[in-house]
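What follows is a single structure, written as structure tokens, with notes after it.
All protein chains but one are shown in place.
Here is subunit A:
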């Protein structure tokens, strides 16, 4: 097969327009650089105004359809999925579709016409599908009305197919591109009917991403790649003990080093070196003498944290998340109580691109170029640090080199603005080293869990008490959200109902929590608290099945009769792995299921353990997300979720010594590698009627499915991960 020319690879008109568009956006960046004046957002949009059909759709005379994307693309493919939803109702030709990213300042000025831009909790699609489809449908109606007026025929008699509008009675035909200019001023119809998903031709299809070419030829410009004229590089270092402060630093010791321009303090807890290049700044920050006031927290260690959490397992609490019957009473009277304690360690998001942002501060306005999951909050953080009104600030959202929840925080935005404010009129690109990224994370919280249950003579669960003792993310980021149940997010996966509902019926069930909040900064890590809750519940249910002498699938079936959707994915995963057949010699199986972020997910794993060495051979995942907007992206998300979920299972953990995180880079924070990757099979089984997320839930079932298989293989119940800390060899 002859190798194709580079430009032939994506040789449809679509990609021609995509390329033009992308060229266009580069030019736009250039324009900001050389001819920048306030207010940016207004002018940027006014220019687009002539081609704009409505807020979501821009149609250019050459038939290019630009769909505005307000949510954040961080690798999860939602950019393409969101465009599919708009395009579906617009009835345009997918080959002509390109995209444009919305800026939060522009959103602010247009009264949030693009709604929330925040992207987390697997909400990109499920949180916006309705208004996006309406946006597409409305744009179609406007374009049709424009054509109908031109032909003086009723709009209802016109038909649309792939961007071509026809009126057969009058034998008229035109294209979106030809009438777009006439659409200006036509009012959007009020009530617009959306297509039934069964009629979809663009949404629901395994289309390729719109933005792949620039990721395979190195031309995609991430935050850390952006260069502006006169730009300087800043590398910060914050107190490694969270909560500690900066005591002093000796700028003189590094100011004469090559390229170093300035050393500045940031708030009361960090210092940054500003230099002409990364390498010069890096050498100087490493050489800079810094003293910290570390405070009491410097005495904290993983062991002291674990001790506090352990106390929480038996402490009194009023925080109850799920309560049916009287589990405490039944358990106190039971002759036989099965009990087990589990734990889940701190994790760093460790996206491949460390935190970074470029900010230019001027006394009349401040701009940031950078990646964020929360454009509105980033704009707020920028304005606050710049000490300027939001109206003269703008965030140019850039593509993200991985995030997984990390860029829900805006600490790096603030830092970049604080440096820039001290060096006005100069673009400052703030780059974190990997070491800083590892130490100054917003960590997946630590928890421990005590599970207690009693079975009747048939081995049916009579009572179950799940006590969660651990760190609350909300207590750190939004203490107002702590209510009568404690931290509501700590019950993910074991809620009585809703997006995170438990899939088992137990006559006496108690799920409660004790909050223990160490000084290590917690954050929303892909999958959040579903990760450990599913691990605890699914491991323990497996323990109960074995205690009852029953097959783990059969045992679950009895508890899941009232949860048909939970059960359906579990059955599908079990079938996929061949649960009813005997595995090959030396191969053992485990299963797990959970509902999270609105989707039902299950996993089944096959492992072997030889001389204490674990090998995961195969994992089958089943997902019911309600509707599947792009099956091949879902497959990629699910496979990626396994990698993210199996890292903590196998090897990754953050430990604390002298108050600071010990793992400073990938040599000690050991994430899953390609060599460990099992064969993955993804079953997507959308049952309709609800909208679930796919970026996170599978993470939670990866680990327990494997842990249960390890038990089947070795008889060892690993309750504390990562398993690198456990000897799996036969003893």
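Criterion: a contact is a pair of C-beta atoms (placed from the backbone, for glycine too) under 8 Å apart; a residue touches a chain by one contact, two chains touch by 3 or more; residues count from 1.
Heads up, the rule we're going with is that contacts and distances are computed from a predicted model.
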Between "(2Fe-2S)-binding protein", "Oxidoreductase", "GTPase domain-containing protein" or "Cytochrome c553", choose the name on the UniProt record of the chain that's been left out. "(2Fe-2S)-binding protein"
Checked against the full complex, the residue among A:200, A:666 or A:690 that touches the missing chain is A:666
Would you indicate which residue among A:163, A:401, A:427 or A:704 is in contact with the undisplayed chain? A:401
Spell out, residue by residue, where the missing chain touches subunit A. 1-6, 9-10, 74-77, 208-209, 212-222, 224-225, 227, 258, 277-279, 350-354, 399-404, 433-434, 632-633, 636, 639-644, 665-667, 671-675, 677, 679-680
